[in-house]
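A protein chain is absent from this complex, but the other protein chains hold their places.
Chain lettering (A, B, C, D, E, F and G) follows the sequence in which the chains are written, and residue indices restart at 1 in each chain.
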Amino acid sequence: MVEIRFHGRGGQGAVTAANILVSVAYKSGLWGQAFPFFGAERRGAPVMAFARISNRRIRVRSMIRYPDIVVVLDPMLPKLVDVLKGLKPDGVVVANAPRKPDYVKGHEVYYVNASKIALDLNLVLAGWPLVNTAMLGALAKVLGFDIGVVEEAIKEYIGGERGEVNASAARRAYEEVVRCV
Amino acid sequence: MVEIRFHGRGGQGAVTAANILVSVAYKSGLWGQAFPFFGAERRGAPVMAFARISNRRIRVRSMIRYPDIVVVLDPMLPKLVDVLKGLKPDGVVVANAPRKPDYVKGHEVYYVNASKIALDLNLVLAGWPLVNTAMLGALAKVLGFDIGVVEEAIKEYIGGERGEVNASAARRAYEEVVRCV
Amino acid sequence: MPISIKDLPKEKLFLPGNASCPGCPEALGLKYLTMALGRKLMIVIPAGCTSIIQGLAPGGAFVFPTLNVPFASSDAVAAGLAAAKKILGEDAVVVAWGGDGGTADIGFATLSGAAERNDNVIHICVDNEAYMNTGIQRSSLTPFGAWTTTTWRGKRERKKELSLIMLMHKIPYVATASVGYPLDFIEKVRKAASIKGFKFIHLHAPCPVGWRFDPAKTVHVAKLAVETGMWILFEAENGKLRISPPSKPYADKSKRKPIKEYIRLQGRFRTLRDEDISILEKMVDDAWETILRLAER
Amino acid sequence: MPISIKDLPKEKLFLPGNASCPGCPEALGLKYLTMALGRKLMIVIPAGCTSIIQGLAPGGAFVFPTLNVPFASSDAVAAGLAAAKKILGEDAVVVAWGGDGGTADIGFATLSGAAERNDNVIHICVDNEAYMNTGIQRSSLTPFGAWTTTTWRGKRERKKELSLIMLMHKIPYVATASVGYPLDFIEKVRKAASIKGFKFIHLHAPCPVGWRFDPAKTVHVAKLAVETGMWILFEAENGKLRISPPSKPYADKSKRKPIKEYIRLQGRFRTLRDEDISILEKMVDDAWETILRLAER
Amino acid sequence: MVVKPLTGNYAAAYAAKLARVKVVAAYPITPQTTIVEKLAQFIDNGEMDAEMIRVESEHSALAAAYGAASGGVRAFTATSSHGLLYMHEMVWWVAGARVPLVMVIVTRTIGPPWNIWSDHSDLMDQRDSGWIIMMAEHNQEVLDETIKMFKITEDPRVFLPGMVGLDAFILSHTTEPVDLPGQELVDSFLPPRRQPYIMKAGDPILMGNVPRDLHDNMRMREDIHKSLEEAKKVIQEVDEEWYKLTGRRYGGLIECYRCEDADHFIIGMGAWVGDMREAADRLREKGIRVGVIKVRYVRPFPREELLKWLTNAKSVIVFDRGVSAGSAGQLFLDVAAHLMAAGVRVPVKNVLAGVTGLDVTYEDIADAVLKSVAEVEETGRFSTFIEWYYGR
Amino acid sequence: MVVKPLTGNYAAAYAAKLARVKVVAAYPITPQTTIVEKLAQFIDNGEMDAEMIRVESEHSALAAAYGAASGGVRAFTATSSHGLLYMHEMVWWVAGARVPLVMVIVTRTIGPPWNIWSDHSDLMDQRDSGWIIMMAEHNQEVLDETIKMFKITEDPRVFLPGMVGLDAFILSHTTEPVDLPGQELVDSFLPPRRQPYIMKAGDPILMGNVPRDLHDNMRMREDIHKSLEEAKKVIQEVDEEWYKLTGRRYGGLIECYRCEDADHFIIGMGAWVGDMREAADRLREKGIRVGVIKVRYVRPFPREELLKWLTNAKSVIVFDRGVSAGSAGQLFLDVAAHLMAAGVRVPVKNVLAGVTGLDVTYEDIADAVLKSVAEVEETGRFSTFIEWYYGR
Amino acid sequence: MNPHGKVLPISRPGPGVAGKTGTWRVMRPVYDPSKCVKCRLCWLYCPENVIDVNEGGERFISIDYDYCKGCGICSSVCPTGAIKMVPEGGA
Partner (left out) sequence: MNPHGKVLPISRPGPGVAGKTGTWRVMRPVYDPSKCVKCRLCWLYCPENVIDVNEGGERFISIDYDYCKGCGICSSVCPTGAIKMVPEGGA
């Protein structure tokens, strides 16, 4: 079982990303589970979402305290919250960053400039790049999912033209994501 | 323990009579308990009230099904309801009636013309003689209570001039009540 | 269209031998209601005297479907019932029949909610100006000065202006009525039944037991309320307010009988002092003023 | 007596770092409330955004006694609290601070009851026109046409005329206010505090999250509501109704800005069709008509 | 001290007056109504110095009483049946807020159909909420326990609200002599109001905002439970104190009747315990050694007290006037569960009688017990654990 | 049949849609809200042919659903916590009226303080009322059981309303794959609406007027109890029928996990049963033979089913996410009482965990069980029958 | 009423659900057809619904004394005094 924690900001779609991941997992013959850290989710406020992926039906339902993967949607967040908290020693960070993020020490890192991808594709809400689907593409790479499946899941979830654009954001990130240790 | 059932009409004060009886009993060194047959008590409708008297604290609280004494406040009632229902074979009827009431067969009867006493004393409500205190006087005779105590209890309960009048109604009935078998 | 007494149906859907007190205004209202709506009537009843009047199970004095419901719930239950009847395509008029307590106190949020949603229900508030079923306690519709078993020296607050409050809900139909004016009431019920959405009728119902008057006088007291101007009959369709014929003369203050005539018949006003009567008079004038301001010109 | 911005107290009884969303109108209202009443303020809060805004225990952003209470209970709790303060002879102003849902829906019977009893409480309805704390569901105060998560094609019913309904309760003080006009609101709160009995203030509170506008525009949208005539500022002392200065010009229909200006700023009205806008316009005209009828002449 | 014939309801009203309640908030409902009427009369006549808030519903009745109590004064309310159910949300709230106040419950069954007679389903329906809950057997106990409940609830070891239950009509409308203590006596017994916090202007505390750490919240809930456990001692103490002043005591959480040498135990609460005593006497005349345990306080549940008596019983029969439908009688569930938890081995049986208000006589009780005891004596066990008893 | 990732709340909304509910009446409350939103969306988009009554409170939500159901159509509502408490009077009423309808409860703790997390006190607080009450472990079960609940409640042997519970957030806001049956399948499974009587114009019946003879009323209450007992069979049957159509069955009233050879039993209900399974597996790795009993239906209480497994157990540990303050956990009280009534002799213990919403992991459960089992293995009994467990 | 063996809180209508409510009567309305102007007001206002109109009958109205509670409303609304209240039986 892989346990994943997403860090984002209220309004950025971290929960959506986690939910779509469940779809991707199921389409890939796996089981998935996604849940938000619920609270008063204020716009701009740091928020979290969680997901589990497993090859059999997942029955545990407690919070994820020691994730295998941490996904950081907003490059500013690591300054504000401890995104690495509880990350397993062999855990992985998937970061939205233009270059290797310096806040990670001693963990495997995948990074991709998701903000740029979003801006390029005009995925913007109130001046804000919407990076969640791009980050999902990057995560798919880390988890070894077929990006075609990810695109399909995104399009099912979002629908219409916006679904298409989000799907290509995911694909671009999938292709551009850089691994380093 | 003596168990008593009062028959009257809604608005006639049968419950009041039962309540005052508790007072009389207590003042006489006995224990008393009184309760109405509760229901929607409509004016004019046949109603019942109950009392128990005992020389020790009364602990039973169920309905009285087999009374020792039945008190009939309204001379018309026996035509409408079975006032003798459940009355013990050696039970007693205390009736408001100008003469020996013919609805009683085989029971000891005490009767008094309480309506007349009430009218004489101008104890009237909406054209109706208020006979409850007079009947209490008659009942006191049957139970062997001191009529002075009865008067005292009535005056405490009712107060003012109306209390006085009611007390004298009781005394008159106490004096006028006739026993026959 | 005015109806005449001869046109009224004779079929008895409200049966004799029920459990109302002698001279009961709620019984009167129920009887009129059956005359107005016949077999289309379905009634939803929160706790109140009418819960008792209908009589003991397994019998019942009502020859129409009767749903007894918790005290605060009547309009919501009625809304659900009306929705079901619509879905099933049945031709029914759903009436929520609440006392002043069930309508204006504990059930008031429910009423207001159904009004705002414009649920297809007629709410009739049968207003005997106190909680009678529990033995005469004050309600928000008890008038200023009236004795009840929770206001031993007379109520100090005014009667809530329920019908104006409902008028401000901007529902399609609001009316006041009185058990003293059955034809007016029956007409209003029928009109309400012909309109889709939420309808509110406020039925004044003088109660001999709670108001302490001779049961033979129920109709008389009801009429006096109108003749003194203490109770104003009006109706408002889509917000257009018109004074109803029985009340029309009393828009002119000089035509109104002195409210003392109304008051002195009622034991509940026994302790009213003269200054209280002036306050009541002032309240009557105010009520008329507001109504006339709001009336169609 | 009009107050000026310079006279306002600087003491912060509403603390930074609270949990309101950026640009929150309830936060604005709370801040003004502390400015109006200072250390005499005691607040009773039914469930709603303000339950969250105050922040997490064992801390809190409110430097005044704050009693959180069940959703339907605020005015009754406040009435009890006010009674206790009276008995203990303490100098306190008890405010029940409810959202549109807590005030006009689930808590409406409670409000109406306290109003009728004339309990010594100020009820402030902070009206963001939906259940925001649970994620933007319609309330009775949601305007016609607005999208919410329970009205996906826009609400079909009109906004309940809450302040007129409260006016018809004949309480000593009723006022409307807006977070866009803080001085007006603060004056009204202070006036209410000076009056014994039940006071009702209806505070319009445009919410960027629920109405879908840029949080920087909260004040702007609030003002537009007044300038288009969609929100009418008035006050009524002992039933005497006066239009408040910010709204005065708009009694004249020609002075009002087109309501489209107000509507197009808000995502919640995205699906509004032209005929819906006409309906809304008609509602605005009606509201003005009623208010002007009731106003002092 | 004077003796006055009083109904159970009037006894409750006098108790509130004697406790110097400052705020009464109540809404009428049969059969509670005469409590409110009497208090209104006391207040309107100036015999009682209190505010009466004539609320528009029971939810508001408890809300207003709670508001007053939070503000620092003694507050009182009373209700029944649907009224209690309608205020159910507030019932939980007041306990969670740890605000002491006293509520009298005139127990009445729950509809539909409408029915005003007594059973205990309304009161027992509140048993999870964190309130102290007791049930009186007679009018004297109504008066005594209502006064005592103020002392118990305001004890710093407790700080929880409390309910005093009495059976509809069987007590509420039944008149019997009641010893009415003098005001000075009650004043000497009841200390000035104490409570864990007071809402007052200028003292900024926040009650009830969302906890950052859920552990804190769970500890609050545990503390309610633990405080109820602590209340056991307080109830006992207060019973003794009252005894010193009045000569009346009831044994604290439970009261036993002829238990010392009993083989078989009947357990019940409320007014019919009187009839149970009578039944026990009759059964003993037939040679069956029956003891009666009256559960006075059902919350806190008198686990230890019951175990003391029941560990070596031959059988235990719990009479319930209410049922947790689809399981068993509410009192039975508690009794049986705690016996089980303590590892006690004794046949237990649940008799459901008087449910929805049927009149139950001591003959009925004796009859039901007789049959049950016969079975247990013969077979050592009960063949059915639950019996719906409609009378002989 | 398609598989869709759904939250528990959406699963409930889809179930109501598939059951062809005709009237939805609901009031928002976290965490139930998304059920209502989803249904509003279905209806507003024309995907579902139903009326939505957007009521002003929960009391009215259940009242309106009840009115619709009385009028002859399938009705649905959902709520949580304070919403459920606020409608408590109606909860009793609907059962008393014998009107089938289905309500989903997203379980949430009760305030103060305000707190939106899951415990079971709100749902369990309704257990006396006469409703069928079940609690789901995962989103598939939410969907399946909500559909099945219509069939169960409308069965002429039952004719009672039913609640389907799911844990706040743990299920309600957690997305996982759910097998969504097709409309035809559900149509073939669910017969047209049946109910004991229908209110319709021209057919004069009176519902709920005062009974002349209280025996009739007591028989109504007994019949509710008995109908719940009868529902046990219906629940079993419906489980099988659904299995035939979908391949999914849950064992009826309870579901057992590794019970066959178990010495020690953990009992619980709701989402954390998944974690209990995990805990059992881990404990078995340590050689402790643990079985898990998931109580699916708590009303009717699965007395016989539990007895089957527990009669020869070495110990029984009931996990409660809620407490009847001053006594013990609600589920524990039921389990222990029925074991007692059946004369079973086994050490029982109550662990109170996750109360007010604390996160409980399978490690926590394993830890609590491990310690308890160690004690019972050593001493043959539990030294304390109740433990408040806050995590390791 | 009880189609599936369930015990339901359901009733069916029938007269006299509060018993023979005529027994409540203290005063009795007595009709004098000679004074009657057939206005039907007594019929309209009788709260008990116990007055019947006999179109063309000798006695235009009739009262069902089994259930008449003797409230006196008919008498008080009768414009001609055609209904008089007289004391019921003895007392």
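Note that in this section a residue touches a chain if its C-beta (ideal position, glycine included) is under 8 Å from a C-beta of that chain, and two chains touch if they have at least 3 such contacts.
Just so we're clear, the structure is a prediction, and the values are computed from it rather than from any experiment.
Interface note: of E:S227, E:S327 or E:S372, the residue touching the hidden chain in the full complex is E:S227. Checked against the full complex, the candidates D:K217, D:R242 or D:R293 give a single residue touching the omitted chain, namely D:K217. Within the full complex, the residue among E:L206, E:V234, E:L331 or E:I386 touching the omitted chain is E:L206. Considering the complete assembly, subunit E touches the hidden chain via residues 96-98, 156-157, 159, 196-197, 204-209, 211, 216-217, 219-220, 222-223, 227.
If you put the missing chain back, the residues of subunit A touching it would be 9-10, 42-46, 74-76, 79-81, 115, 127-129.
Although one chain is not drawn, its touching partners on subunit D can still be listed: residues 5-6, 8, 10, 12, 14-25, 27-28, 31, 54-63, 182, 208, 214-220.
Basically, only the chains that are shown with their structure count from here on.
Any chain touching subunit D that also touches subunit E appears here: C, F. Interface comparison, A-D versus F-G: the pair with the greater number of contacting C-beta pairs is F-G.
Among the other chains, the CA centroid farthest from that of subunit D is the one of B. Centroids of subunit C and subunit D (each the mean of its C-alpha atoms) stand 33 Å apart. Averaged C-alpha coordinates put the centre of subunit C at 23 Å from the centre of subunit G. Put simply, the C-alpha centre of subunit D and that of subunit G have 55 angstrom between them.
Each of the following residues of subunit G touches two or more other chains: 1, 9-13, 18, 20-21, 24, 69-70.
Not a single residue position of subunit A touches two or more of the other chains.
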